[in-house]
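Shown here: the complex without one of its protein chains, the others still in place.
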Amino acid sequence: MPLSSAIRSVLLGIVLVVAGLWIGQNIKLLPVDASTNAPVYDELFRVLFSIGAILFLGITGLVVFSLIKFRRKPGDTSDGIALEGNLSLEILWTAIPAIVVLFVGIYSYDIYDRMGGMLPLDHGGHNHQNMASEERIWGGISSGSIEKSGMVVNAPLPVEVTAMQFAFIFHYPKGDITSGELHVPTGQPISMRLESRDVIHAFWVPEFRLKQDVIPGQPTILSFTATKPGRYPIICAELCGPYHGGMRSAVIVDSPKAYEEWFKNNAKTPVSEL
Amino acid sequence: MTTVAPVEEASKENISQEEVHHDHRLFGLAAFLVADGMTFAGFFAAYLTFRAVNPLLPGAIYELELPLPTLNTVLLLISSATFHRAGQALKRNETDLCRRWLLITATLGSAFLASQMVEYFTLPFGLTDNVYASTFYALTGFHGLHVTLGTLMILIVWWQTRKPNGRISSENVFPLEATELYWHFVDGIWVILFIILYLL
Partner (left out) sequence: MTLASSPDLSKESEPLQPKGWLRYFSFSVDHKVIGLQYLICGFIFYLIGGALASAIRIELTSPISDFMPRDVYNQVLTLHGTIMIFLWIVPVVNGAFGNYLIPFYVGARDMAFPRLNAVAFWLIPPAGLMLISSYFITGAAESGWTAYPPLSINTPAAGQIIWILSVLLLGGSSIFGGINFIATILKLRRPGLGLMQLPMYCWAMLGTSILVVLSTPVLAGTLILLSFDIVAHTGFFNPVMGGNVIVYQHLFWFYSHPAVYIMVLPAFGLVSEILPVHCRKPLFGYTTMVYSIMAIVVLGLVVWAHHMFTSGTPPWMRLFFTIATSFIAVPTGIKFFNWVATLWGGRISLNSAILFSCGFIINFVLGGITGVALAQVPFDIHVHDTYFVVAHFHYIVYGGSVFVIFSSIYHWYPKFTGRMLNENLGRLHFLLTFVGFNLCFAPQHWLGLNGMPRRVAEYDPQFTFVNQLSSAGALLMAISTLPFLWNVFQSAFNGPIAGDNPWKALTPEWLTSSPPPVENWEGPAPLVKEPYGYGETPETLEVALDKDLELGGDEK
């Protein structure tokens, strides 16, 4: 390869990487981040988007460029160069993707860990008298790293979630509140016990970047910590029947004060008894 | 730049193809048996996963006795040997001997099926009692179907080795070989099944 063209390639590569990184850092494709997990998720998203953008622009650019540059001119009946391969190139484009993929894997593992995915499951404050003792609890993703985010750590607030065709029901063992919508305070870890009455459903709150299938026969613990007050949709994400699309609810994230208010107004049993 | 060379002689090619024909069929059968084996593998995997994660519900019964299935294992293993004998006899052109071994094999297969039936009727659980019971019946039933089919095939082979106008002879051993391969496969599956369902 002549030197000038080598330099040109390197320059193009640098431009491409910079462009990819810029796009990745500036793209706005996600809804608000309203849980401790969400900013971590968004960080991963930006990294993946940058890598993806570089790759996509690179390959698309090469294809389009080749189609224009190397298109057959009218009347030209010659063949291309008889190049059957190039070992160093092949090693290059085996090694670089392998390294990138390895990096992505390790990095996403780190993200997963920061989301609390690797935390051993405690039973999140649920009392399990009504469960057979050997019943398996399946882990969703828990929301670790609240310490790092500088918030006060409270004991997790247990909520029992029952999914059925075609609704979610939320039950607060403390206070014995049953509600069609989920109310949570900011900054407080919530530990949900998800159970399904009939088919598989899924509990999804896009603003929390959180999803977990609700599987009949396999109660699942899922925790999260909301950070921004607001009203966010809870969406069933697993096909569960004709009204699947209508199986929605809402999570209302309040300031701790406002939440306390709601709780007092709705609690059936005096809080002290628990 | 391409090398486009004509074949040496068309006839030669045809001959070489003719020669390897029956190989292809056995090869095809072997590939099919790999596929069939994967079906069993799926069932086994399901069974083992149930074992690992799904406790037997309270009150459910899933008890297996060993004597009958052990007898079954012996029956099938012997039948593999007798079938092998039949094949060898045919290749040596001793058709009568071959037919005798085939009959013995078919008898062993039927005995297996009979004993399997006895087991079914004496088991303390039914098809829908619990997951283990269901998987047990699904696996043994699917295997029993294979044995039934195999026994029928053996009988057909036996009929076709009859002296004056049978189609199978030392010149045309493929049907017998194919059935034999299939039969060994079914036996092998049984051994795995026996270990997983009864011994584990």
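For clarity, chains are labelled A and B in written order, and residue numbers in each chain start from 1.
Assume a residue touches a chain if its C-beta (ideal position, glycine included) is under 8 Å from a C-beta of that chain, and two chains touch if they have at least 3 such contacts.
Bear in mind the structure is a predicted one, so any value in this text is a computation, not a measurement.
Please identify which residue in A:Thr36, A:Thr186 or A:Gln212 touches the non-displayed chain.
A:Gln212
Considering the complete complex, identify which of A:Leu12, A:Ala98 or A:Ala155 is in touch with the unshown chain.
Residue touching the chain left out of view: A:Ala98.
For the chain left off this view, which of B:Ala31, B:Ile61 or B:Ala114 is in contact with it?
Checking each option in B:Ala31, B:Ile61 or B:Ala114, the one touching the absent chain turns out to be B:Ala31.
Determine and list the chain A residues touching the chain excluded from the picture.
29-31, 40-41, 44-45, 48, 51-52, 55-56, 59-60, 62-63, 66-67, 70-72, 76, 78-86, 89-90, 93-94, 97-98, 101, 104-105, 108-109, 111-112, 115, 117-118, 138-141, 198-200, 202, 204, 206, 209-213, 215-218, 220, 233, 235-246
Under the stated touch rule, tell me which residues of chain B contact the chain that is not displayed.
Missing-chain contacts on chain B: residues 1-7, 9-10, 13, 16-17, 20-21, 23-25, 27-29, 31-32, 34-43, 45-46, 49-50, 53-54, 56-57, 60, 127-128, 130-131, 134-135, 138.
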